[in-house]
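The next block holds one structure in the form of structure tokens; read it before the comments.
A single protein chain has been removed from this complex, and every other one stays in its place.
The first chain written gets the first letter, and so on, giving A and B; residue counts start at 1 in each chain.
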Amino acid sequence: MTLQKVKGTPVALEGDRAVAEAMRQMNPDVVAAYPITPQTEIVMRFSDFVASGEVETEFIPVESEHASMSACIGACAAGGRVQTASAGAGIALMWEVLWVASGSRLPIVMHVVNRSLSAPLNIHCDHSDSMGMRDAGWVQLYDEDVQEAYDNAIQAVRIAEHPDVLLPTIHALDGFILGHSVERVELLPDEAVQEFIGTYTPVHPLLDVDHPVTYGPMDLQDYFFEHKRQQAEAMVHALDVVAQVGGEFGELTGRSHGLVEGYRLEDADYVTVALGSTVGTIKTAVDLMRDQGVRAGLLKIRCFRPFPAAAVAQALASKKAIAVLDRSLSFGAQVNPLYLEVIASLYTHGFAPKAVNYAYGLGGRDTVPAQICEIYQELIRIDSEGITGPVLRYLAVRD
Amino acid sequence: MDNITEIRWHGRGGQGAVTASEILAEAALEEGKYFQAFPDYGPERMGAPIRAYTRISDSPIRQHCQVTEPDAVVVLDPTLVGVVDFTDGIKEDGVLVVNTVATPTELRKQLRFNHGKVFTVDATRIALDTIGRNIPNTPMIGALLKAIGVVSKEGVREEIRKRMEARVGKEIAQANIKAFERAYNEVSEA
Partner (left out) sequence: MVRDPSSAISISSLLKIKGWREIPIGGIITDAGNSQEYETGGWRSFRPIWDDSKCNNCKVCWVYCPDGSIRVRDGVVAGIDLNHCKGCGICAKECLQGAIEMVEESTAEEKVKR
């Protein structure tokens, strides 16, 4: 595809509305969704577009998130381009069908607005929902700001539908922090979005009655494993596809994002690793530390599934001390999801720099640059004294 | 560090604090600036104390956290005085803008707030006089702009007009603009 840089229109939009706008421009065939704070604005705004005729989407207001994902599966298997959105407990409610979507190799796109999982009941941001589904076989991108929420929503469609991938895909934006935050967003013209995502050509649509197929048949001990092996292979391909689509989008907009990004990383001694909106906050802290003469840096993870192990290992191998920030807990594990991925990446490539895990921001707990600066101070100490004390620390939790 | 103006709004659900925050953001957009405008909800119901934040800057804003050291604090509801500690974190040279019948000097004494600048205006009365309803957000935006000219007054007036006309019609939009102008002129400082 030859891409010319297209002029965007800057607007003030909150994350949820920016996603709804991207959906409007993409005009999917079917959206089956159920509202849940803090995703509700997406579905609300999009249903306005449906009502006013600005999209031709068949909108199915279902009775639960389990139903929404089930309807998406049916519609996608039928041959439609299908999207939905959810958050927190909504994602948890659709858990079993998430696996059906990926196992059936359906390129559904879900816009996730990160929200914690109850109990106790909390409507605010953390990553327990998307991390809770990390093994479900969905591609996962994380948005740093509202612009990325818009950009990734569009790219997700290309990634999911790529013939070497054919996996359902999420991009996640932090609930309230991005979802309800108005930021400056550059929107592409409608035609540019349409051209970028192209026409969806499903491989085995159920509605093609001249080539009848069956979806979701039974698999016994003799073939189930082989089908799962295929899925794993698709995830490997997705690494290249995410990078490639990111590059193409960059040609179109001037905003290019790949699997990971470094901020003042190359010559850094002390590095934090994070994903989501807190990445932006960390950048401010890195600058503060650099002003004080500390060689601080940041590794941002944009693509969590598939995990870019080689890139992460290469980026962190020679660092003096590393802090990996997790916005969810993996109860009972010694450490948490992102840390586990980082450590595995390093280990399998033969590296073992000093690295600690910080759990932060659960239930919408605010994280400010000053707290990140404290983490860098701790990394300096770890560099000279080693990791004394637990590997897992809890940021800003009152004892 | 980048030159960012950080504003914290205090009000109760339904008084338009979030809208005020967004109007400022849209005015900033028109001036080619970068901005963030976001709410801080507790229990989501009318009358519950809420906060909203606005950040405005000439460069891209990267942090995604609450405003803890505001350059300006705007309090839309006089009943929050003594109930919510809205002076928390105000910068040394920051401004406090409060909807109250008290004078700035009286308010300083009541709050034991001794730095920065304090601005007061009876936005409730202005709102009732002009709009006919106790929704004090547009007059409070006027008062804020007198205190801290973070975006142009004309830009904000235009944003109020655009947004209100689209949602509630020309007449009420004009009433809001009147409220905005009155508060801008009537707010007093100490």
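Simple rule for what comes next: a residue touches a chain if its C-beta (ideal position, glycine included) is under 8 Å from a C-beta of that chain, and two chains touch if they have at least 3 such contacts.
Here the structure is a predicted model, which means the values were calculated and not measured.
> Over the full complex, note down every shown chain the hidden chain is touching.
When the full complex is considered, the omitted chain touches A.
> Touching the hidden chain in the complete assembly: which of A:57, A:104, A:277 or A:336 does that?
Residue touching the absent chain, from the options given: A:104.
> Of the residues A:215, A:351 or A:394, which one touches the chain left out of the display?
A:215
> Of the residues in subunit A, which ones touch the absent chain?
Looking at subunit A, the ones touching the missing chain are residues 103-106, 166, 204, 211-217, 219-223, 226-227, 229-230, 233-234.
Operating definition for what follows: only the chains that are shown with their structure count from here on.
> Go ahead and note the Å separation of the Cα centroids belonging to subunit A and subunit B.
Whole-Å distance between the two chain centres: 34.
> Would you pull the subunit B residues touching subunit A in the complex into a rising list?
Interface residues on subunit B, with respect to subunit A: 1, 21-22, 25-26, 28-29, 34-39, 41, 44, 60-66, 68.
> Which of the residues in subunit A come into contact with subunit B in the complex?
Residue positions touching the partner: 10-12, 14, 37, 145, 174, 176-178, 180-184, 277-278, 280-281, 283-284, 287-288, 366-369.
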